[in-house]
Every structure is written in structure tokens, then in C-alpha cells.
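Got a structure here, written out as C-alpha cells. Questions coming.
Of the protein chains in this complex, all but one are displayed in their positions.
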Amino acid sequence: MRRVYSAPGDRIETRRPVTVSRYRGFTRVNHWLAAACTIVLLLSGLAFFSPPLFFLTALFGGGATTRWLHPVIGIVLFFSFLVLFIQLWRLNLPRREDVEWARKTGDVLAGHGKNLPELGKFNAGQKTMFWGMAGLIVALSVSGVMIWEQQIPLWRDHAPVLASIPARRIAVAVHASAAFLMIMLFILHVYAAIWTRGTIRAMTRGTVTGGWAFRHHRKWLRELAGRQGAGPAE
Amino acid sequence: MTERARQPVTAAANPPVSPLDSNLLPSDVVQASAISNTPMPDRLLDSVAKLIDVSKCIGCKACQSACIEWNDTYPEIEENVGVYENPHDLTPDMFTLMRFSEYENPESGDLEWLIRKDGCMHCADPGCLKACPAPGAIVQYSNGIVDFISDNCIGCGYCVTGCPFNIPRISRTAQVSKKCTLCSDRVAVGQGPACAKACPTQAITFGTKESQIALADERIADLKSRGYENAGLYDPQGVGGTHVMYVLHHADQPSLYSGLPDDPRISPVVAGWKGPAKTAGLAMIGLAVAGSVLHGIFAKPNAVSEEEEREAEDLVGDSRKEV
Amino acid sequence: MNIDLSRRSFLKLTGAGVAATSLGAMGFGQAEARVAAHVRGFKLVTTTETRSTCTYCSVACGIILYSKGDLAAGETAELSHVEGDADHPTNRGTLCPKGAALRDYVKAETRLTHPRYRAPGADRFTEISWDEALDKIARAVKEDRDANLIEKNADGVTVNRLTTTGFLAASATTNETAWATWKVVRSLGIVGFDNQARV
Partner (left out) sequence: MTNSWTDIKNTDLVVIMGGNAAEAHPCGFKWVTEAKHHRGAKLIVVDPRFNRSASVADYYAPIRPGSDIAFLMGVIRWCIENDRVQWDYVRNYTNVSHLVREDFGWADGMFTGYDAEKRSYDQTSWEYQIGEDGFVLTDETLEHPRSVWQLLKQHVEVYTPEFVENTCGTPKDRFLKICEMIGETSAPDKAMTSMYALGWTQHSKGAQNIRGMAMLQLLLGNIGIAGGGMNALRGHSNIQGLTDVGLMSNLVPGYLAMPRETEADFTTYMSTRGNKPLRPNQMSYWQNYGKFMVSFLKALWGDKATAGNGWGYDWLPKLDIVQYDAMRMFDMMKNGKVNTYFFQGFNALLSFPNRAKMTEAFSKLKLMVVMDPLATETASFWENHGIYNDVDSASIQTEVLELPTTCFAEDEGATVNSGRWLQWHWAGATPPGEAKSDVWIMSQIYLRVKKLYEEEGGTAPEPILNLSWDYENPEEPMPSELARELNGRALETLYDPADPTKVVLEAGQQLSGFGQMRDDGSTMGACWIYAGCWTEAGNMMARRDNSDPSGMGIFQNWSFAWPANRRVLYNRASCDPDGRPWDPNRTLIEWNGEKWAGADVPDIAVTAKPREVGPFIMNPEGTGRFFSRRLMRDGPFPTHMEPFESPMANPLNPEMRGNPVARVFADDLEKMATSAEFPFVATSYRLTEHFHFWTKHNRVNSVTQPEFFVEISKELAAEKGITKGTRVRVWSARGEIWAKAVVTKRIQPLICDGKPVHIIGIPIHWGFKGAARKGFGSNTLGPFVGDANIETPEFKAYLVNIELVEGNA
């Protein structure tokens, strides 16, 4: 049976009660790396974004340290997310059922699961988060390197357009705006993970309960069940 | 207790060698970067200005020499690239630079060698200060001097994007932003800037802004009498006026002088994101956090029911037939 | 309070160092910002002033040498800064790009500090003592003079002329040096005597 809704490594671990492996160890570590980077970037970035928050630089050992740390962590995040992206982009491609699900956001919030379509590994919200993050990280990375003062001579030599002051002004504005959106997404992501009970263990233990999978990602569960039913017993 | 230094009124004076109390005090700061509520100082110093009379300037670079010597900087010895500008641009170690342009005046048919001393303009409304995220890294004193306080600078380069005149340069070694201080250390003991003191033809003068405008008026009248009908003062109001001003023969075309901005102002991009957008953004982030918390407290969590667990077992079981 | 107090020494002095540092960690207070806004200390404080004249062109700008140490008081003096003398009627304190950098000339890395000798055919100098150098010169001058001085010309007129040794005088030495030089050079009979007036 071909995988449509699941990733390699996704499997039903136990059957009574049902637990389903959702993220492999590597992915989980990488996710938390990205999360940690995001938090560092968010805190250090906010310090530069707004004077009342400049005190946050103390967390990193002062303004100058924060200034060099921020872009370095940004690069780590970029690559960390790149791995996630490569792993997950296919499953995050929009499908017809996503439209219906999105239309019924009210039911999602109200907990009327019965009215919602069956979904694969990710719902439309998660997909939006994924593509949003991806886009914003690209925007932040590009604008970020443009305003990375210590690298300016490099751009001046190899990509003078990037080094021009008007371009850098725009980059600063883009960086700030993208960061703002990123923060909003981040809040949503964290909140959704907390509000949707049983979600966080997917990124901690790597597994979810069968009920969680049944409730939120039934097509995914079906596919896994189908694949494992069809295959040899373990 | 030593005597307090006077406020400077000219650059043509000999510096003191006995200790004097500084007369440019932390309490004279009227604006500091990333600090919104700088208290009103108890006194206001006279506004000072450096006037650069381009029509008297011979491009000798004495200002550059004096600047290097006074500030103990070590610019690199570069190569000749076919121009008179050396170094080729402002650097973290070269706070001022003579820029040369050869202009053929279409009206008179004469060649004019327009030479301009480039450097910090000490804007009344400093874009660098506005853009700077590091508290107290850029300060403005009540006499108009905009000074970079390296101890507070984080070397991020936002001042570079904030400056309408392309002045600050980030030191690759010290990782701090550098520019002309208007010799704040000299002004503090009643002296004018080193460049103005040195300038052989007194094309650079220094004093109260009022006195320098009066001097400029005299010079402009002289230039007009010599046929420069558009002679005028460059004190651009787009940045609230500057504490470094030029007398130009062609004040109608400042850009003739190696790209002096015709109408400099803080870029709307910078002004925008450093202004209301920033507050609005922070407010929305706050709202989002608050909304989530409230939703979390008051709304029913999206929890999985026992029934769903069983259905999952069924589903898994169905597909497997046998366990 | 002394004006050359740096921010850090000020903190130390007031005993507020620790407090201010932790204040800094907590966020940047106005007090901290103000302390840091202290301008650079005035670097000429406690230097010794000496009135001098620029050594370059003939405008002869008045300058003030600022030194660490007082030569007049028998101390060694190290030049730390040079600035135009605002009391001087010609330059009124101004200096050209050369004059403004006079310190770097006085303290150039290529200043000579030791007599050096280059032997025939050698590709480098070696250091020698003043005594050796001066004795060598005296001997060379005497030998050449004894051999080549023209005491009398064909008409029997005393001419005391030495053309095989020559002397090119400086352009920036004092009148007093010039006079001492004139006396010594002419007493030897040297006629190939010139200065830098033409180049």
C-alpha cells in the first residue's frame, strides 16, 4: 500500500491501547533544536526590536554578544528547519479535505469533531503553520544576512545590490515584519499544541494515542492500519 | 576642585593642559537611543555648529590629518585607484573625507573642482539615533552634538541604515560603530573640533549655530557678488537642520558635491518600522498571548475521548482482522 | 571630578560598579546611559607645551608641541601631540595636512637612531659608534684635503680651494646650525657647497 498520508517511520506501535509512532527521534530532536533556536531568536530579536525589551540581551551576556549570537542562531534555525522541510513538505501539500476543514474552523474550535472531514497526518492549520514558517524563515534569513553588519563587506564584493543602504533599510523592515508574523505563528503553534490535548507527546515521546490519531488524523491512522494489516505480522 | 571649562565659541584657540572640569556632561544629553523618556536637562547649552565653506575649501585634507591625529585612529595605507579620495571612503578609522568632483558648469562653460568635506552632519533629528536599538549607544547633547558611546554600542549597524548621509562605519576589529564626534572631548573643555582648528583656509569654522549662520550669510553675499547666484546655506530641514552646515556655490544642486543629498530625511522605511509599526506589532503580540491564555482558561480543551480511543482500537483491529 | 575620568574609573570611584553592572543586567537604566555618555577624557591634560615652528614649508606656522615629560626640567620628553598655535599671526592655529601630522614625522618608524656604516660592495648597513664614524670622516677629509687642496693657482694667487670634497646643506636646519656649518665647511676650503633652494 502506497503512503499518501503518512511518513516513513510512522507506524502503529501497540494495538491495545493503540499508540501510534508519529515522529522519529531524529525529527523530534531537530524540532526541539528549531524550537530552541526560535526562542533564542525571538528573545534576542525582541531585544533589538523594542527598547523596553533590550534588557533581554542580559540573558545572552549583553548587547554585543546578543548581536553576534542572533544571526548565528538564525543560520542554525535555517538549516534545522530545512531538514524538517525536506521531511515534511510532501505531507503538507494542500488536499481537497483541507478546504472543507478550514471552512469548518468554528467546529474545530467548538470541538464538534463529528462534522469535520477525515484528515491525513496534518490538518490545514498545521499546513498553514508549516508553509508560513517556511516562508518566514526564508524571508528572515535573506533579510537577516542583508543586515548582518559583519558580513556586509562580503555582499559589497559579491552582491553589491544587497549591500546598498536603501536595500538594507528595506531588509530591516522586512526582517521586523517577518519576525512579527513569525512570533504570531509561534504563539498559535504553541497554543494549538497545548489546547489540543495529547499533541505534545508526539514531539516528546514521539507517539500519540490511537484516540488522538482517530480524532484528528483519521486518514493517517487508517493508512497506517491498512499498511500494517497488509504487511507481515511483527 | 578644578575650574569648569567654558562653552566653546571658536576653533581658533589653544587647548588647555591643566585639568578642567568637563562642560559636556551626561546630564546634558537630551536624546539617547532606545531610551524614550530622557529627562529634560537642568540647562540647555548653546547650539553649536561647524560651518564648511566649500568655496574656501582647497581640498588639502588637513582636516583628515588632524582628525586622525586627534582621535588616534589608524586608517590603512591603501593604493591609488585613480582618484584623489584617500582613503577611498569613510572608514571606522577615518571620520572625515575630502570628496572631489570635476563639474563642467554648463552656464559658464568653466570647469569647477567641487571639493566637499564629508562626515557626520550632526542632525537635529538624527536617523542613526532613531534606528539604534542599543540604549545609550547614541546620544544627543543639548548643544546638538550627536555622539556614539562605544561602551554601549553593540555593532549591529542599524545606525548605518538610519543615517540619511551614509556616515557611520562599523569597525571590524572593535565591532562598534564609529563616526565624527564633533570632537566632543574638545568641546567639553571649551575647544572647537580638531578639523576646524587645523583648516588652513578656515573653510571649516566652528561656533554657536547662530554665529555660523551669520558667517554663512556673509559668505553667501560674497559668492553672489562673484556670480554664484544660487549660493546658499545647506542646513537641511528634512532632518531638522544640522550642526554641520555647508556654504555651497550651487545650493540649488547639492548633489553636485559628490552626491550630497538634495533633500535628506530619515528614510520612511526606517521611520515607519521604528515608529508606530513597532508599537502596533508589540501590542498584537501581547494580544495574541493574552488571547491564547484566555482561550486556554475559558474554552474547553480539545481533548480525546475514551470513545475515540476505542474507535481507534476498532479501526486498527478492523484492518488487521486478527491480532 | 577630573575630566579625564573614564566611565569605568568613575564607576570604581563611586563604588557603584557592582550596582551599576547589575543594573545593566537588569536593563539599561537612565543613570547608566548617562554615565556612559561621558565624553572621552581630554588627552592633553598634564602634558608640557613647547612653542615651535613647523619644519616643512616657509609659511613657518607656529605650532605647540605637547610632550609627556618636561625637557626644560631635565626630564626626557616624549612628543604626544602637535597642534597649531592660535597665537601665531600667520597660521592662527591652523595647520596643513603635513603640519597636522608632524608627530608622525618626529616619531616615524624610519627615524634614524644609530650611526650606520656601509662597506664597499656591501648590501647592508652595520651599526658603528659615533667615535668610529667621526674619526673616519676626519681622516677622509684630511687625506683628501692634503692631497687635493689647491693652495695657489697658476698665477700664484692664494686660493685655498678644495673641489674634491663637497657639501650639500639642509633646508630645515636652523640659522645657527647653518652658521656653524658654513664656518666648518669653508675653513676646509670647500667650494662645492650648496643648499636645497632650487629643488
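As written, the chains take the letters A, B and C, and residue 1 is the first residue of each chain.
FYI, a residue touches a chain if its C-beta (ideal position, glycine included) is under 8 Å from a C-beta of that chain, and two chains touch if they have at least 3 such contacts.
Given the structure is predicted, the values throughout are model-derived calculations rather than measurements.
Colleague: The chain left out here touches which displayed chains?
Modeller: Every shown chain touched by the left-out chain: B, C.
Colleague: Of the listed residues B:Glu78, B:Asp217 or B:Asp262, which contacts the missing chain in the full complex?
Modeller: B:Glu78
Colleague: Which of these touches the unseen chain: B:Cys60, B:Ala216 or B:Leu256?
Modeller: Answering carefully, the residue with contact to the hidden chain is B:Cys60.
Colleague: State which residues belonging to chain C touch the missing partner chain.
Modeller: Missing-chain contacts on chain C: residues 48-62, 65-67, 69, 71, 76-79, 84, 87-92, 94-102, 104-123, 125, 128, 130, 133-142, 144-146, 148-149, 151, 153, 155, 157-199.
Colleague: In terms of residues, what is the contact footprint of the unshown chain on chain B?
Modeller: Interface residues of chain B facing the absent chain: 55-62, 64-65, 68-69, 74-84, 86-87, 94, 102, 104, 110-113, 115, 200-203, 218-219, 222, 225-226.
Quick note on the criterion: only the chains that are shown with their structure count from here on.
Colleague: Pick the chain whose C-alpha centre of mass, unweighted, sits closest to the average of all protein C-alpha coordinates shown.
Modeller: Smallest centre-to-centre distance to the global C-alpha mean: chain B.
Colleague: Counting only Cα atoms for the centres, state how far chain B is from chain C in Å.
Modeller: So the centre of chain B lies 38 Å away from the centre of chain C.
Colleague: Counting in whole Å, what is the centre-to-centre distance of chain A and chain C, each centre being its mean C-alpha position?
Modeller: Roughly 68 Å separates the two chain centres.
Colleague: Suppose each chain is reduced to the average of its Cα coordinates; what separation in Å results between chain A and chain B?
Modeller: Roughly 39 Å separates the two chain centres.
Colleague: Quick one: which residues in chain A touch 2 or more of the other chains?
Modeller: Touching at least two other chains: 54, 62.
Colleague: Using the touch definition from the top, which residues of chain C touch two or more other chains?
Modeller: Chain C, residues with two or more chain partners: 28.
Colleague: Can you list the residues on chain B that touch chain A in the complex?
Modeller: 34-36, 131, 133-135, 152-158, 160-161, 163, 166, 170, 172, 175, 267, 269-270, 272-273, 277-278, 281-282, 284-285, 288-289, 292, 295-296, 299-313, 315-321, 323
Colleague: If we count contacts the way the header does, which residues on chain B are in touch with chain C in the complex?
Modeller: 2, 5, 11-22, 24, 26-27, 29, 32, 34-35, 37-39, 60-62, 64-66, 68-70, 72, 135-136, 139, 147, 149, 151-152, 181, 184-189, 194, 197-202
Colleague: Under the stated contact criterion, what part of chain A meets chain B in this complex?
Modeller: Of all residues in chain A, those touching chain B are 12, 15-18, 47-51, 54, 57, 62-64, 66-68, 108-109, 111, 147, 149-150, 152-153, 165-166, 168-170, 172-173, 176-177, 180, 183-184, 187-188, 190-191, 194-198, 209-215, 218, 221-222, 225-226, 228-229.
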